[in-house]
Structure formats: C-alpha cells, structure tokens
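Incomplete set of chains, arranged as in the complex.
By letter and in written order, the chains are A and B; residue numbering begins at 1 in each of them.
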Amino acid sequence: MKNKSLISITDYSKAEYLRLIEIAEEFEQNPKQQLLEGVVIASLFFEPSTRTRLSFESAINRLGGKIVGFTDAASSSVKKGESLKDTILTVSNYSDLIVMRHPLEGSSRFASEIAPVPVVNAGDGANQHPTQCMLDLYSIKKTQNTLDNLNVALVGDLKYGRTVHSLMMAMSNFNATFNFISPDELSMPDTYKNYLDDQGIPYYEHDNLEEAIPHADIIYMTRVQRERFSDPIEYEKVKNSYVLRNSMLDQTKDNMRILHPLPRVNEIHEDVDSNPKAYYFQQALNGVYMRQAIISSILGLK
Amino acid sequence: MKNKSLISITDYSKAEYLRLIEIAEEFEQNPKQQLLEGVVIASLFFEPSTRTRLSFESAINRLGGKIVGFTDAASSSVKKGESLKDTILTVSNYSDLIVMRHPLEGSSRFASEIAPVPVVNAGDGANQHPTQCMLDLYSIKKTQNTLDNLNVALVGDLKYGRTVHSLMMAMSNFNATFNFISPDELSMPDTYKNYLDDQGIPYYEHDNLEEAIPHADIIYMTRVQRERFSDPIEYEKVKNSYVLRNSMLDQTKDNMRILHPLPRVNEIHEDVDSNPKAYYFQQALNGVYMRQAIISSILGLK
C-alpha cells in the first residue's frame, strides 16, 4: 500500500482490507506510537466536517505528526479563482500526504493523479468515502469476530448513500447476505443489484424495517433526508417508517450490532443509545485507529 | 481535582483555588514542561473567541499536547442538525479532555454529565467562565501577594457580567470588601447581594466611579454594552460615566492594580495603558499558566 493513494474502497484488495484491520488492531493496543515525528500532513476540507476531520487529526496527532490545512473553502485560495490543480500542486510542497474532502465527485481521483504525494479521499461528494468504509469493516470485525458469512441490513437512503454502496462492495468479498430496507424512492440502484446478481450474492429488498431485522448480524442505519424527495408529501409519508426504536430490538439476535456513519438526525431514537446493541459511538472511535493504519501504511511506516 | 470537570467556579473549594494558584506559579517558573506528550485535547468553540481559545491552545502547546477542534459552529456538524449530545459523545472518542465554549447556558454542565472524558467550561453564554475566574484570582494573588482582606471594586455591567459574578463568589471566601459601581440598569442582582448579606460580607453600591475607587486594592473593569439597555437614551446618558482615565488614578492606592477580562472597547482609556497600575495585559498572560495548572490537574499530571 506504500505511496498508493486511497480514493475508492475498490482501490484495495480483500487481502489489503484484512491487513489494514490487523494494523488498526495494533494501534488500538498502542495508539501513541510516535511514528509520524517530523511528518506534515495536509488536511484540506473544501467543505466542513466535524467527525471525519477531527478523527483524522486525532489519529495524526496521537502518532506525533503535524497538520496544516483548512476547514472550509472560504479560508482557501479557491476564493481567488485558483484551480484545484494549482492548489493541490502547491500544497504538495507543504506536506507528505494530503487528506482531502471536496464537494465534487471525482475531485480526489483527479488530485491523486497530479499530486507528487499520496492522497487520501475523505469524501468526494456523493461518490466515495473509503476510510469510512474501512472503519465500518473494522467495526464489523470487532463486533462479530469475523467478516465472513454475515447477514447485513442496510437501512435508509440506499440510492444516494455513499457509505452503504461502499460497504456493500467491500462486504461482497466475504460471502455476505444483504437486506436492503428503504423507501421506494431511495432504493438500491440497479447497478449495485446487478453486480450482486453477477456475483451470485443473495439480497432481499424490504420496505418494512421491523420485519427485515430479526436475522441481521449488522444493522447499518443512514439518514433519510427530506431534500432527496422530489415530492415532499412522499417524504412525510415515509419519514417515520425508517426510525429504529429500542422496542424493536428484542426480536433481534444477541450478537447484532447497530452501526451508523453519523451524524444522525432522528433515524435512531435516543432510547436505543443505552442498549448494548448500539455501537455507533464506539464505531467512531474505531475510525481513529483505522485512519492511523491507513496513513502509516501509505507512508510506509507499517 | 483528577478527572473532575470544571464547569463553575463553585465546583472548586477554597483549598483547590489555592492549590491551583501554587501549580500556576510552578508553570510560570517553567512553562515548557513536556507533560502532555501524546495527549490530545478537543477545543470546541461553538462561538468565536480569540483570547480564551488562543490562551488554552498556547497553554496546551507549550506542554507538548496536541489539539483538535473547531473555532466556530459553522465548521462543525451542528449545521447538519446533529445534537450536542452526539457531538460530545463523538468528540470524546478523539480526545482526552474537552475544552468547550457554547452560547447556551448549561450546555457545558450537560456535556460534562454525558462525556466519558472531563470537560472544561470555556464560557457557556452569560453563565460561567471558571478558568477566567481562576486567572483573575491568580492575578490578584500575584499583584497583592495575598487573597485575604482585600477591597475589590467591580465596575460596569454587574447585572449580566459572568466574570464579576464568578469573581465575587470566589473572593467571598477571602474576607473581601466589595464596591459595586454600575449604572442603575446594570446593578448587581439581588441574588448575589443576598448571598453576601447571608455571609455577613460587606459591600457598597455606587453610581460614581471616581468616588468609589480610592480605597480599592483591585479595580475590575468590564464593558457596558449598548445592547444591554432597554432604552438607548439611558445608555447615552451613562456610557461615559464608567470610563477609567489616567487622571483618576492619582488618588488610588499604590498597590492598586486594574484588571479587565478583555476585550475592552472604550471603558479603559488608552492613556491608562502605560500606567504601572494597569495590569490587564499581564493578566492575560497569567491565563496561560493557570490553564496549564487546570488541565494538568484534571489529567492527574500535577
């Protein structure tokens, strides 16, 4: 993985997923190894993010690395009309690796093709967010003790949600069974379903949350956003149908764990938070170790 | 004080005030002890602040600690509708201690009750700003060589000013005499005066600055803000009555020192700045040492 940019989850092989999970486990045991002494990493957030940015910065700081960058495009030269190419070529001079989030799909891939330093995609529009997917895999492995043969329920916005697409692609390497639970307007696109068909991977579509979850090992919740609906009346009809409540969890498996990329709005009721099956806040912590694994692998330090 | 959040100045006892002052003195002698190696502190400013934020960040940096965070809510996930609870629980994963400023009263207390890591309140609306109060105490101790038996004049907005309320509460442990100097509309609330009455602590109210300061050991100035007045004409009438000028200082005691939490607008005339009785910029420096004392005590490093 040395010197290789990470733009899409499909940039890595199954073997690389497993290796990164091993390294993340090492960092979880010892998160303060001073591996990044003297290393400067550029953190370029062309749109704001608390979670992803702070997770990366915490990961880097704990390893002794330094960070330069910006937290939104308003503090950057983009305002002066500078092209993304020029920004990336300039910032490459100031850093050993670039972490970037950008609203435009494909922008991170473009950056990785021109930058002399490796680029890690921290989200490019609705497209890819591979470090999120890696921390999701790590969270599944930690809670289920395996990635193989799991029943995975993906809930909410399956049409636009980049995290569910990436997770589905990654888990398709591990003999998973998928359940897709979404309103009609936001169902899993055909291109992904065709992919599963071609691979002979079973999947089931539901519009009822409760009936779909009793066999799940993992329930992966996502936000259903009002602005995704062409018809607001349609949104009002379905908005409460995809809310997970504590009362629904009795009928689920003991080993089942609930994941969410966060931030949530109301799709997981707060009464779930204290249920031991709720795992979304620990999931966020896993992001620190996984990002340490990704960065140190790319820099050739692990 | 280990692992204990600091939300209000009343969270600490008189003995703890004195212990923190001792530790701050140690840091003033040696401000670059690398105590925070490998420690990550979250600095969450839901509203902007130069002074408090930079003071905390300087304190942490000088001790070798690292910082993650945001400088205003616009760069955070709050914009996406995330609850304060979720933000705090998530950020707890990224840090060993949270420093937070938030416009809502009570928000820091709430955060401290749900966070698995200690929280230091860096100002919650008009409510509390305990690290400011601790640096004020430290400044008084340094300039008077004692905290006991002092005459303290509090000037300006005594109704809404959180710093004067906190300082009054803290100094009420040290046999102080208080002089309150303010326009009628902004006088010290009854709840605080009742508290002093109950404790048998003497206080005097004035609406004339000059007549109130000759016996003061400490003059603590605060801003009188136009927006606090229901009647703008009332503001125009009083606005120049609470401005401290160099010519007023001849009649004050030699040991008297002027404090101000800053930023000032015009309530201390610039001709005071070069008077040796002006202490407000040194007071700001004391904030670095006191914040080093508070953070290292809470982390159990002192």
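Descriptive notes on the structure:
The working rule: a residue touches a chain if its C-beta (ideal position, glycine included) is under 8 Å from a C-beta of that chain, and two chains touch if they have at least 3 such contacts.
What you are looking at is a predicted structure, and each value in this text was computed from that prediction instead of being measured.
Of 3 total copies in the complete assembly of this structure file, 2 are presented in place.
In this section, only the chains that are shown with their structure count from here on.
In the CA-based superposition of chain A onto chain B, the rotation angle is 120 degrees, rounded to steps of 5. Chain A and chain B have Cα centroids separated by 41 Å. By the touch rule above, chain A contacts chain B in their complex via residues 32, 34, 48-51, 54-55, 57-58, 61-62, 64, 71-72, 262-265, 270, 281-282, 284-285, 287-288. Chain B meets chain A in the complex at residues 38, 40, 42, 66-71, 74-82, 85-87, 89-95.
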